[in-house]
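As structure tokens, the structure follows; a few thoughts come after it.
All protein chains but one are shown at their positions in the complex.
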Amino acid sequence: MKEKIFQMINTEAFPTPFCPGCGHGILMGAVLRAIAELEYDMKQMLFVSGIGCAAWIPSPHFKADTLHTLHGRAIVYATGAKLYNPKLKVVVISGDGDLSAIGGNHLIHAARRDMDMTVICANNAIYGMTGGQVASTTPLGSMTTTTPKGNQEPPFDLCKLVEGAGATYVARQSVAAPIPLTRILKKAISHRGFAFVEALSPCPTHFGRRNAFRTAYDMIQSLKNSCISTEKIRGMSPEELLGKIIVGQLVDKGTEGGRS
Amino acid sequence: MPIQRKKIKSSLAPGWYFMQGDEACAEGAIAAGCRFYAGYPITPASEVMIRMVHRLADIDGVFIQMEDEIGSISSVIGASWAGAKAMTATSGPGISLMAEAVGYAVITETPCVIVDVQRAGPSTGQATRPAQGDIMQVKWGPHGDNEIVALAPWSVQEMYDLTIKAFNYAERFRLPAFILADEAVGHLRETLVVKEEVEVWDRYKAPGLPPFGTEERNGVPPMPSFGEGANLLVTGSTHDSWGFRKTADSAVQARLTERLVLKVRDFKDEVIETESYFLDDAEVGVLAYGFTARAALQAVKRLRNQGMKAGLLRLISIWPFADEAIIKLGKKCRVIFVPEMNRGQVAGELKKYTTTPVISIPKTNGEVIEPGEIVEGIRRNMA
Partner (left out) sequence: MPDKAKKKEKVKKAVNIHLNQKWCKGCYICLEVCPKKVFEKSLEVSEKGFNPVVAVHPELCTHCLQCEMLCPDLAINVEKEG
């Protein structure tokens, strides 16, 4: 199975351009493992991405059809390709700013339509590629280059947003838990209908350094400590949940639907 | 060029139809093989979309009304890469929104057709009124250098015929091709003659050859589709002939930007189309296009009756621009008048190619130009 991973990538494009310790690299591995475990043929896949570091996960690293589009627009390019050739297994991989800020409108409409595609949102809570500006997902109080006194805007709860729009599979996990993450990715990729995975993925270079994380590992540790699964939160009070991030499958409406 | 040209049966039964321009445009698209339409409502182009929704349902095509114009053009491009002949129709404000995606279609060399049924602007302007204000925008809307094809129909018949040509040019050159219609020709009802057969061109396919570069400096590469096992690397970043991102390679950037332009400029005679009326011995030239050319033709006839040696050069293609035809016109005539429903966009372009005086006759009150206004404008300037 491991050899399979290396057959699924364009090795000449490695080492990747990601920073040392970038969570997106971990996510890349988890996605490849999920597809390999599902025994999906890369020939039937179509990976679509926008602009940003996360958008470089599939392009040019995946040995499959990849469509690297414009900022915020991956989902609508994907929609056209999927509608015309429903046999394609479409997976969108892009960042939090790309998908929920500039691309927010396309995100909620694809969810509303229950478009048959998987959207993997690599959420590093910042605009990394352009040097660390605040994003629609940046936590309150965080330091970024455009919030030098600390972010004053509350962030999206991406999963609630997408659930409210009509998505039929919604899950959140972090790259610090690669085994549950791969499990969720498998469910999302094989889901028929609109599947959304928020993959918490640390940016040590821009978020980490400005917010008192000394190393990439510190951010992995922090994710491990603050993520708590949907099973474990039963019976916990709001005070106990303060600062915690709920992970796991949040919406799973079976595999009946999906527009394509 | 190794594209496939073939004759197929018309999608409509051959004969005479009385149809609206927008509807004829949709019929032209269907005839050309368009099987994917994504659009967003906008006056005065919505009728194109309404016709497409019904026609595509009949023939198992794909239709979707998207959440905005950006979604429309983006899904058209995505569908094109999935193998479709794909189209969207909009007006000026929609073209403004689509600019970034048009640039993406240019650099990725994606065949697609965009219909601009122009209306009075700028901005929201007068939604139900005609104009010709988007001439420059369809070419220069996106940042960077863009060689595109744009055709300007002057009749319902041309809304049908030129839309078919737009699809063919899009496939031939791998680029976005525009129909520069306007509210007048879009909402006009006129005769459409449908023939037995239609000539359609299909994109060049050559599995195994690079899809984003050619040996020649001005070539058009073959185009695989998703799902064919080509492991396509489609990207809007600067890329090499296999699609690998090369954002720090000067030689690749030079070669790509040159080829994207030369692949059209070196073969522009395949696209450039003009029509001449009374030009053989003309001394006073009139240059017009689109709906305005109808009035210009009337005006030239009237002037001839009044003894003036006037002649009309009608542009059918706007981009690539008919530079040689303008040079010839300038050598023949001692003055060229350009009536247009904008403040002189094509008139300004003419001045690049001729030192013969070019006099703009602009009209931007949201109404079409009448023959009498052109005659009056010419007389006033000749006095």
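Going by the order they are written in, the chains are A and B; count residues from 1 in each one.
Note that in this section contacts are C-beta pairs under 8 Å (C-beta built on N, C-alpha and C of every residue); 3 or more make two chains touch, one makes a residue touch a chain.
Predicted model only: the values in this text are computed from it and were never measured.
Within the entire complex, contacts from the absent chain reach the displayed chains A. Contact with the undisplayed chain is limited, among A:9, A:46, A:158 or A:227, to A:9.
Check A:21, A:80 or A:166 against the missing chain and you find that the one touching it is A:21.
By the touch definition given at the top, subunit A reaches the unshown chain through residues 2, 5-6, 9, 14-16, 18-26, 28-30, 33, 175-176, 178-179, 204, 215-217, 220.
Just so we're on the same page, only the chains that are shown with their structure count from here on.
The geometric centre of subunit A is 39 Å away from that of subunit B, both derived from CA atoms. Looking at the complex, you find that subunit B touches subunit A at residues 35-36, 38, 62, 64, 66-68, 70-71, 74-84, 86, 100-101, 104, 225-227, 229-237, 243-245.
Listing the residues of subunit A that touch subunit B in their complex gives 10, 13, 42-44, 46, 48, 59-60, 63-70, 73, 76-85, 87-88, 105-106, 109.
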